[in-house]
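The following block contains the structure, expressed as structure tokens.
Heads up, one of the protein chains got dropped from this complex, but the rest are sitting where they should.
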Amino acid sequence: MLIKTVFSGFGGQGVLMMGYILAVSAMRGGMQVTYLPSYGAEVRGGTANCTVSISDEDIASPVASSPDYVIAMNNPSLIRFEGQIKTKGTIFLNSDLIDIDPEREDIEVFKIPANTLAKKMGSERAMNMIMLGAFVSKTKITSIDSLMNGLTEVINTKSKKQVEINRKGLEMGAKYVLKGEWGCLREKLN
Amino acid sequence: MKKVFGKPKCLKDAVFHYCPGCGHSIIHRLVAEVIDELSIQEKVIGVPPAGCAVLAYDYFDIDIGESPHGRGAAVATGLKRALPDRIVFTYQGDGDIAAIGTAETIHAANRGENITVIFVNNGVYGMTGGQMAPTTIIGQITTTTPGGRNEKRDGAPIDLSEMLALTTGTVYIERTAVDTPKNIIRTKKAIKKAFRVQMAGLGFSLVEVLSACPTNLKLSPVQANEWIGSTMTTYFPLKVIKDKVGKLGALPHLE
Partner (left out) sequence: MLLRGSHVYAEAAVRAGCRFYFGYPITPQNELTEYMANALASLPDGVFIQAESELAAINMVIGVSMAGKRAMTSSSSPGISLKQEGISFLSAMELPAVIINTMRGGPGLGNIAASQGDYFQATRGGGHGDYRTIVLAPGSGQEMADLTRAAFEYADRYRIPVIILGDGMMSQMMEPVEFPDPIDPKSLPPKPWVLDGAKDRPSRIIKSLILDTSAMEEHNWKLFRKYEMIEKEISQVELFLTDDARLVVIAYGTASRIARGAIKRVREMGLKVGLMSPKTLWPFPKRYLLEMSRVVTDFLVFEMSTGQMLEDVKLSLEGRRRIHFYGRPGGIISTPDEIAKVINNIYFKEGLETEV
């Protein structure tokens, strides 16, 4: 089993944090993981992305030329990564900021209004955690419990309030999926 | 018979290789006398340059670590940071400190590294055979300025000590010369003060010593020393360029 996930968005949306928390959570769950951030000129201010590989054996390349999952937080991310997703792979879109639909018909598409949900929750910055919660809840790439533990481990140096807000974000995202409220463009491909 | 004059303790029993009339022999001796008088032979580490004085390790009976050309201030930074209670000094020529090593020197000074720099300025590259130095004066003939240094083409002689004085990290900078007995005595005083600044932990100290290179000036030793007084000092006036010692705290009383 080898699953590669790309998180992509613009600087400040917390895409690197999403990937990092997922990687730590999966590692604590006993999996092999690698986390590869995009780096250099493009990371400073512009778009940012990272690739998380999770496997039950050694991971050869931390790069994902054809990821299983893509979490796209803005239009440029969708445009950039849509073509790379594996056949029968899945793209998760932040539908509040993405107003175009993927063209490919061989991938699953899930839409999550992350900004709206975050606003409802009272903390717009938790939008990335909502996406992550929804993503993990849908894919079961790791358990929600281990995700919560990963979150606590990663931001344990910051304030308790911070942890609480992020935790609420994860829960909200996960619940959103469980309730089946989300906009699904294409699901259950044959 | 009472012995009234001898070789400093921290000089080895070796004959200087320097040319007749060269200032290095005098400056070596002054540094050695100061080390003896301050009783720091057992805790001093010297960093000689690439240049004529690279062979300083043949003369000084102290720990010596050789530096790549121009990098003395960086090597001394490493030594001093690793051994803060030892006394670390560099001994550098004008090409070493004011051309190839400008960056290392300015930044060590700016960080206020607690080291002492002995900067020997003779206005010419000695060891390589008399090329233009950063401190060669306008009109001075060298093997690479056959028609004399031309300000438009070669730039003016660089006032490194004055530049260093502008950085906040420097504590004590003085320019002296070893062309006359009086100036030699002043030079020794300056070197001693520079070491004492370091021993008191005050910061970066530097003594620039105008020194004769008769061989490459193509002058006799006497003429070369006269040239320092008559010509070189018009570009490089002898003076205390910076002295923050009083402001930062007094040097301990010497017995």
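Just so it is clear, A and B label the chains in written order, and each chain counts residues from 1 on its own.
Everything that follows uses one rule, which is that contacts are C-beta pairs under 8 Å (C-beta built on N, C-alpha and C of every residue); 3 or more make two chains touch, one makes a residue touch a chain.
Being a predicted model, the structure only gives us computed values, none of them experimental.
Colleague: Which candidate, A:M27, A:L93 or A:I165, sits in contact with the chain we can't see?
Modeller: Missing-chain contact among the listed residues: A:M27.
Colleague: Please give every residue of chain A in contact with the chain that is not shown.
Modeller: Counting only chain A, the missing chain is touched by 20, 23-24, 27, 32-37, 39-41, 58-63, 65.
Colleague: Which chain B residues touch the hidden chain?
Modeller: Here the touching residues of chain B are 41-45, 47, 50, 54-55, 57, 60-68, 71, 74-83, 86-87, 103-104, 106-107, 111.
The working rule: only the chains that are shown with their structure count from here on.
Colleague: Per the centroid of Cα atoms for each chain, what is the distance between chain A and chain B, given in Å?
Modeller: About 63 Å, centre to centre.
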